[in-house]
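Of the protein chains in this complex, one is absent; all others appear in place.
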Amino acid sequence: MSGTNDFVIKFATVNGSGSASANTIFAKTLFRMGIPVSPKNIFPSNIQGLPTWYEVRVSEAGYTARRDGIDMMVAMNPQTYANDVAEVVAGGWLLYDSTMPRLWQRTDIKVLGLPIAEICARIWKDPRQRQLFKNMVYVGALTGLIDIDLKVLESVIADQLKGKEKLLAANMQAVQIGREYALENFTCPLPIKVRTAEGAKGKIMVTGNEAAGLGAVYAGATVCAWYPITPSTSLAEGYEKHARRFRVTKDGHRNYAIVQAEDELAAIGIAIGGGWNGARSFTATSGPGISLMSEFLGLAYFAEIPVVLYNIQRGGPSTGMPTRTGQPDIISCAYASHGDTKHVLLFPSNPTECFSMSADAFDLAERLQTPVMVMSDLDIGMNDWMTDPFTWDDSRVADRGKVLSREELEGFAKAKGKPWGRYLDVDGDAIPYRTLPGTHETMGSYFTRGTSHDEYARYTEDGTIHARVIDRIRKKFDTAATLVPKPEIDTRDPAGKTGLIYFGATRPAVLEGLDMLEREGVRINALRLKAFPFTEEVKAFCAAHDRILVVEQNRDAQMRQLLMVEAEVPQEKLLSALNYDGTPMTAAFVREVVLKLVEPAKAQAAE
Amino acid sequence: MSGTNDFVIKFATVNGSGSASANTIFAKTLFRMGIPVSPKNIFPSNIQGLPTWYEVRVSEAGYTARRDGIDMMVAMNPQTYANDVAEVVAGGWLLYDSTMPRLWQRTDIKVLGLPIAEICARIWKDPRQRQLFKNMVYVGALTGLIDIDLKVLESVIADQLKGKEKLLAANMQAVQIGREYALENFTCPLPIKVRTAEGAKGKIMVTGNEAAGLGAVYAGATVCAWYPITPSTSLAEGYEKHARRFRVTKDGHRNYAIVQAEDELAAIGIAIGGGWNGARSFTATSGPGISLMSEFLGLAYFAEIPVVLYNIQRGGPSTGMPTRTGQPDIISCAYASHGDTKHVLLFPSNPTECFSMSADAFDLAERLQTPVMVMSDLDIGMNDWMTDPFTWDDSRVADRGKVLSREELEGFAKAKGKPWGRYLDVDGDAIPYRTLPGTHETMGSYFTRGTSHDEYARYTEDGTIHARVIDRIRKKFDTAATLVPKPEIDTRDPAGKTGLIYFGATRPAVLEGLDMLEREGVRINALRLKAFPFTEEVKAFCAAHDRILVVEQNRDAQMRQLLMVEAEVPQEKLLSALNYDGTPMTAAFVREVVLKLVEPAKAQAAE
Amino acid sequence: MTYITKPLAHHPALPRNALDLTRRDYEGSMSTLCAGCGHDSITAAIIEACFEMDLPAHRIAKLSGIGCSSKAPTYFLGRSHGFNSVHGRMPSVTTGANMANKDLVYIGVSGDGDTASIGLGQFAHAVRRKLNMTYIVMNNGCYGLTKGQFSATNDKASPSKKGEANPFDAIDLCQMAIQLGAGFVGRSFSGDKKQLIPLIKAAISYKGFAFLDVISPCVTFNNHSASTKSFDYVRAHNHAVENKLDFVESQEEITVSYAEGTTAAVTLHDGSRLILNKLDHGHDFRDRDAAIMTIRQNANEGQVATGLLYVNETGDDLHDVLQTPDRPLNEIPVSELCPGSKALEAVNARFR
Partner (left out) sequence: MTYITKPLAHHPALPRNALDLTRRDYEGSMSTLCAGCGHDSITAAIIEACFEMDLPAHRIAKLSGIGCSSKAPTYFLGRSHGFNSVHGRMPSVTTGANMANKDLVYIGVSGDGDTASIGLGQFAHAVRRKLNMTYIVMNNGCYGLTKGQFSATNDKASPSKKGEANPFDAIDLCQMAIQLGAGFVGRSFSGDKKQLIPLIKAAISYKGFAFLDVISPCVTFNNHSASTKSFDYVRAHNHAVENKLDFVESQEEITVSYAEGTTAAVTLHDGSRLILNKLDHGHDFRDRDAAIMTIRQNANEGQVATGLLYVNETGDDLHDVLQTPDRPLNEIPVSELCPGSKALEAVNARFR
């Protein structure tokens, strides 16, 4: 199946060696040629000297999920040589640094030796340049081997080095050297090669964290508190980068406040303080941070304070696999904190949604006066995704929720027929009205607390009042179910009784897998969850299907659990397809689990 | 139904006024007369000056659940007068301080005026004595009114004041004064009165926290780290009290180490450090502490370190109702921490089990190399319970789990046919062998970490290894299901298809409620959960019944959720009876919810 | 329970400040603390200070953690918004609130347990960030609300209710605050209105992090057997009900008044003595090193230095550091904060 504009190439290098930018430039160049690409960066929890990989799938058809079966390996790391070579599919190619020849076990692949170290030693004196340009030399060789458009490559490098022309020249020199060596010594181009295409036209290439940070800027967030943790760090950095661009006033003031907190407890505390005081506030973290924030999340839930939390999920439990992806925090976030709690979750499936759901998250948090968690993950957050461009409807009006102005406060009793009470449900939607500090000399002040309180925010130890208040808060969750984004439903067989439910980063794999199946005559309906609580559409989909495969990236089928408990889907209906080795899901996996379910025989054969 | 040895008396006082000990003396006296009593202390989150109540149920039949319908109110608190009076059942009695007469709305109860303030002012000069002895005066009056044995009362006071004889005399004087006033001015005894009985013989009266602390001493726990929080504080204090009694060597050394930590994160960290190093270690906390400990619980789960955590549950969410009871932390404890985790939980139902399950908890933690949480609550932990005496089997041998001695380590490969690996499952029960620091010069050292590791405790970023390790840890949970205490099953109708599942402090209410129903001809089978994960018996019980009422004290039916998810009980089978106003459950509640289910008509009528 | 506040019905004769408000307008709901609790004296001082400063109560936000001390904000400034957060986390919540609206006055109230134990990290980092707030610790050396355990500010060798001596050194929050860069640091005694009220006023007027450590005796849990003046009945009685505290005596508030440059020995409810040394002009409160040494030398002599310990008039606060505009962030409409679709095209272009 591999061939022109359809193959997977993997770069095996050492981190801190300068390969990351070379690899990014490679992927970006194909992207600019209009070819759909999806790079996955597989990096260690370390700064320098450990193995790192960069996998680029090229797919004219536009499939961006990870794909197994490496067509070409650019093996630049002696440490991992053996494994890297073994990964190449039979008939595939291996490009390596032949300065020091190696022994090969494999005869079924084509080995392309490129004496990179030797070349660089010849051309450059400065050891730093020697090291750095190695990377551009192999990129250069690839331009010959797979027929990359040099002009486009140059434009990409130029963009990255804007203002540093002498660097551009040096880089292009390295590219040329590699290219020439390839053209002279190999039969170029190889059967796997690229050509200008249309599939990527109009798309953008960006990480989910940068998109989310930009989304927070667009949503009007002004208070950001965070503590560094992989893979969420670049979200706060993305927010800062775009805030600096769009939020600095003429006189040099910054219409935002970013605080690097001393830990996650402080980060969420700061975000809650900001939300309490009427600013759109957020924090971003990952697994361990979620655990540390859970006491505060209970406070915000019970005291009804809006706050947005981005959880860029990674492999758990504990510190686990900080540089691998996963969806293992569904339960810990849905029920974060002790006591009876339920939290609103959003599930973006790509950077474009990280951007758009940011605005939704802040609207929902302020409308519902509760924490809203955006459940992204390392794959979406830190990898470059080819995705739809960001769009913004200028007529969109932010929903600031039920916050009383001075006038509304004075007119409240008259307008509503009831005196104002901070926790009083006057509209029947279980959402009370709040006031901000400083609104009025004599009206609207109240005491916010995590201890039990009545509808007028007065401290109470009366259990019937406590029960009444938490019942109302639970009812608010029903209102939430009417406001959160509706699921994406893909009906391939209107009469079909087998369904598939998924969410988040697995979207490309699931859709491609379902396409494969459809080509094999197997039509499966799919629903992509975008939020918790579950909307009517979700319940209807579950009701309409007899067997539902829930696809998720955790060990304990956590979303399946939520569906059983919160959407009352009979468990015998719900089957699980789980992948939790930290790597992005493949379409082959989806195809196989579905076949196992609908055509066991065929699945057998396939294995 | 009320009468001799069968009534409820309630004391309404102000906290910090000295009433608590007088009330305790009252209850203890009836208990010593052999009469089954169950006192419930309803206290504020405050030190002095707020309303507090003490409810004593007297039941010759031996029912110790809370019971609604106050037969006599001892109303000593002007602040709450009106409500207190309203609580008395028609035909009941009110004892109050008639020094300053009050207006009565109720004519259907008998009002007994006792000029306490006046009497005390007459007899004592010291304002402190005047205040203190007020309490003994009303106790004295009660001896006359309900015919309490003075000798027994004196013995109780004497025990409490051992070594302070002049105080004993003064107290008895106060009692006499109250008693004489009652005998002269009221027709004593009242229809509700006491007489010596047998029901309490052989029992003890103690709080669950003191029992658990004692249990930890018996279990051989040597490291205790805690941070004060109601209602768990008295558990650590109980441990210290009994350790001082039993663990101090002749030369004055203490065979235990108690550290009052700076917060809950440190408390669980210390306990984990102790468990890692081979000491039986524990901590005790409540709701907010659970949230704060959740990151560390994930570490102990994944790094497989034994530790015991007592969670004395209280009303949540957030700070909630710190002085009211509940069972709202089932989900947050069962799945504590981010990532995929499952924790072992034990559910004691009274102080006797708080004692016995302590030994079980430490055995399970060391056998399974994982955190074990003992899920008590404020009602069990802080109220005095009439319960079976503590027993200890001297032939019991503590299960220290798979810890390798120097010799075992050296012989491991030979004995097991495999080299030792800290996380290697050699026995097929998914439980690996561990070594303690300092065991051997050259063997057995390893690196404990929360990051991913292989079977030999080596750091890894290989996702397949990570998945393999967490699969093994999940499998360990199946082993746990074979080791945890089996449920208590009460079969009242072998052929019955309706069952009831409950756990913890609701036991007296449930059993009494089922007795009531049985008298009405309704027989229901009941199962009391003692642990999570669920054993085969639990699954069998669920399979054998078509309708199962899950009785719990939280808003979100958390145990029902666990049964659906972890015991795969079809949800349509599982019905919920929830009470979460912070008060201990009553038998009437149980009777009503069951009737609603099995005989809706009858239930209607009842209302 | 003490009745420091009266029903809010206004008495015409009550003195009024520049805002035409009376002290009552600065009071809160009735205190539920023990009679004689030092915290109530501090509450009264805060009320007096805000009244005298003519502060509009609704422009003040009062925040706290958890504890008897953290309950105090309920008892003052009823017209202010209050936030009784979670244990030890008042500093972070205040930081966020302050970021959202720089125009309010932020008064944070905490206890020694809330600040020196569970909250030590947040305290230290709020100081370091020069958050513009007044941070008051009602310091009683124990955990009042959980019944008298030692706190980290408890003096070494001072016995608790149960009579065991405290083996650890006390954490000196003032010294720590100065070392961490606090701009304004003072210490006083709950019963010394003459010193406390001006200090609170100065702290509130200070722009930056103002810290006040106020020694505030716990009536109930400083009543231990080692005490010179012990209440036999009370103690014996409370010992009778094992580790239940039962009888709490109503005590008089402890007050003290002494001149600058002199020392005063205060006898606490338990009879133990506290020697206060009121600093005078001799102390250069602009010199950080000197301030630290003064505190240490007094401590070495068994004295507690009180008064304004250190002030740095020329400090930036966190908003200066972050270069926020004069307009509070929570007042800028989202429409103004959102770059809009045009700008987005440029952004998209950069990702092509």
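Residue numbering begins at 1 within each chain, and the chains themselves are lettered A, B and C in the order written.
The rule we apply is simple: a residue touches a chain if its C-beta (ideal position, glycine included) is under 8 Å from a C-beta of that chain, and two chains touch if they have at least 3 such contacts.
Worth saying up front: this structure is predicted, and the values here are computed from it rather than measured.
Novice: For the unseen chain, which displayed partners does it touch in the full complex?
Specialist: Even though it is not drawn, that chain still touches A, B, C.
Novice: Looking at the whole complex, which of C:46, C:61, C:104 or C:118 touches the chain that is not displayed?
Specialist: Looking across C:46, C:61, C:104 or C:118, the contact with the absent chain belongs to C:118.
Novice: One chain isn't shown here. Among A:89, A:123 or A:161, which residue touches it?
Specialist: That would be A:161, which touches the missing chain.
Novice: Out of C:103, C:252, C:289 or C:313, point to the residue that touches the absent chain in the complete complex.
Specialist: Within the whole complex, the residue contacting the unshown chain is C:289.
Novice: Which one touches the absent chain: B:43, B:256, B:433 or B:503?
Specialist: B:256
Novice: Identify the residues of chain A touching the omitted chain, counting contacts across the whole complex.
Specialist: Touch set of chain A with respect to the missing chain: 15-21, 24, 45-50, 126, 128-129, 131-132, 160-161, 164, 167, 227-230, 233-234, 237-238, 241, 260, 262-264, 288, 318-319.
Novice: Quickly run down the residues of chain C that touch the omitted chain.
Specialist: 117-121, 124-125, 128-130, 152, 167-169, 171-172, 175-176, 179-181, 288-289, 292-293, 296-297, 300, 316, 321
Novice: Name every residue on chain B in touch with the hidden partner chain.
Specialist: Residues 32, 203-206, 214, 217-223, 225, 242, 246-247, 249, 251-259, 261-263, 265-281, 295-296, 299, 389-394, 397-398, 400, 435-442, 445-451, 459 of chain B touch the chain absent from view.
By definition in this document, only the chains that are shown with their structure count from here on.
Novice: In whole angstrom, how far does the Cα centroid of chain B sit from the Cα centroid of chain C?
Specialist: 36
Novice: State, to the nearest whole Å, the distance from the C-alpha centre of chain A to the C-alpha centre of chain B.
Specialist: Each chain's C-alpha centroid was found; their separation is 44 Å.
Novice: Can you list the residues of chain A that touch 2 or more other chains?
Specialist: Residues 295, 299, 449-451.
Novice: Hey, what residues on chain C touch two or more of the other chains?
Specialist: As it turns out, chain C has residues touching two or more other chains at 86.
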